[in-house]
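Only a single protein chain was left out; the remaining protein chains are all shown in position.
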Amino acid sequence: MTKGRIEAFSDGVIAIIITIMVLELKVPHEADLAALQHLLPVFLAYVLSFLNVGIYWNNHHHMFHSVKHVGGWVLWANLHLLFWLSLMPFATGFMEESGFLSMPVALYAFVLLMCAISYTLLTFALIAEHGRDSDFARALGSDAKGKASLAAYAAAVPLAYVNVWVSLALVLTVAVIWVVPDRRFARPA
Amino acid sequence: MTKGRIEAFSDGVIAIIITIMVLELKVPHEADLAALQHLLPVFLAYVLSFLNVGIYWNNHHHMFHSVKHVGGWVLWANLHLLFWLSLMPFATGFMEESGFLSMPVALYAFVLLMCAISYTLLTFALIAEHGRDSDFARALGSDAKGKASLAAYAAAVPLAYVNVWVSLALVLTVAVIWVVPDRRFARPA
Amino acid sequence: MTKGRIEAFSDGVIAIIITIMVLELKVPHEADLAALQHLLPVFLAYVLSFLNVGIYWNNHHHMFHSVKHVGGWVLWANLHLLFWLSLMPFATGFMEESGFLSMPVALYAFVLLMCAISYTLLTFALIAEHGRDSDFARALGSDAKGKASLAAYAAAVPLAYVNVWVSLALVLTVAVIWVVPDRRFARPA
Partner (left out) sequence: MTKGRIEAFSDGVIAIIITIMVLELKVPHEADLAALQHLLPVFLAYVLSFLNVGIYWNNHHHMFHSVKHVGGWVLWANLHLLFWLSLMPFATGFMEESGFLSMPVALYAFVLLMCAISYTLLTFALIAEHGRDSDFARALGSDAKGKASLAAYAAAVPLAYVNVWVSLALVLTVAVIWVVPDRRFARPA
């Protein structure tokens, strides 16, 4: 099975997800700076979500670069990841419309947690496809960064009920550590 | 004729269809659990439709993997399939907004039936293109799973007027049997 | 210059245009047959526009199959075509919301006329690129079907002020003659 089409379909879905989030930035009826200031939290939530979805595209791109073949379960694991990513516009919109209340921030962190879990399941499906001794499995290694992200998102969900800004700071921290390209796959194995 | 571009265009259209369905998940104005509970049926309908459209992409991907060349009628048969798939967001939205009343559930099953019929017509166009003795025709075989799906959808339409949950259970059953990748095309012929 | 990316971008834009038109099919608040009957003209306008945009994708696909190289003006001529195609959702929505009044039907025919003109300009740019004696120019031939379409659309604009159904019948006739694949490019030159 060729991997080209699974990449193309994922690119299409992620491109749409990352772009429709901007529709939440609704055109204000007043044309003064106060209207823009009012939009600032919506804009910052958009930046955070654009960054997170961009990171998934980036890691997906790096990981599939090392993929040799894709079997049936890889297709479903990939679709499962796209499903949770597709909830990002809703979670972002809910968080910003509520003015960053606890429950919507917890839901936002939960959707990110599910994205991270489904991404991990995708790596499992790819390792099962390639074998534990494959170049792919070696390139993935212990996936310490992936495990740390899972733990951080799992902590960010309940933390939203303590302090939403601590929860969002944790989410932002995870994003920042991922902006550095994943050298495991970027380097030729 | 190369098949690359028909795959790319189908990927684009299906990616958009699967993603714009999430726009029906409208951000609630209240940020409490009751608001989320209210969204639960909308969410479940989204999951069901995401799964169904995902199955079509998956089967399309597997089938075109065995396709050698595409002629004029294949392009139109493919566009016909995309047309019915493009009605999925409307059918899903109508079903969930009505609170799962008989007529909208019947319409949902009808759109799925038309998708299945147009997919079958696409296989006919591809068999006509490749010949009855081709590897493609052999790989397709008797298409028992496809025929069973057609029968199930045809039954789900009137059943919606008897009991919508029985009708939806039938639709879900068809989805579950398709999640197993189509081994006919996944296997090298 | 490779033609792959101009095809990919056109596929993306056309895929979005053909899909966002379905957003005009707004979910009715009543779940009875009267609500569906009310949607029938909107649905028929969607079918007509889906068919027309599908025809452009199809012809674009066939024509670019014979294209050997693309220069600067081809990119702009292609973007010009995509611009007019991007007005199809607006023109379709305007026509159906007005209940098929003269002016919106004339505007719909005008947008189709501009699409046909910009498609013709694209063929000119491609002939200039390949040369009048090229295989591409020979495959295009006299383009009688293209010229007839231009004339029909040009007639459909004023005809909308006489009788909208005659105007729309003309538009539909042009669509039907294009559903037959363009054998000039489909055949190996």
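Order as written gives the chain letters A, B and C; numbering starts at 1 within each chain.
The rule we apply is simple: a residue touches a chain if its C-beta (ideal position, glycine included) is under 8 Å from a C-beta of that chain, and two chains touch if they have at least 3 such contacts.
This is a predicted model, so every value here is computed, not measured.
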### Summary
For chain C, residues touching the missing partner are 1-2, 5-6, 8-9, 12-13, 15-17, 20, 71-73, 75-76, 79, 82-83, 86-87, 89-90, 93-94, 97-98, 101, 103-104, 107
### Message
List every residue of chain A that touches the chain not included in the displayed model.
### Response
7-8, 11-12, 14-16, 18-20, 22-23, 25, 27-29, 31-33, 36, 47, 50, 54, 57-58, 61, 64-65, 179-181, 183, 186
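Heads up, the rule we're going with is that only the chains that are shown with their structure count from here on.
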### Message
Comparing chain centres built from Cα atoms against the global Cα centre, which chain wins on proximity?
### Response
B
### Message
To test your reading of the model: what rotation angle superimposes chain A on chain B by C-alpha positions, in degrees to the nearest 5?
### Response
90
### Query
Roughly how many whole angstrom separate the Cα centroids of chain A and chain C?
37
### Message
Show the residues in chain B shared as contacts by 2 or more other chains, in ascending order.
### Response
8, 12, 15-16, 20
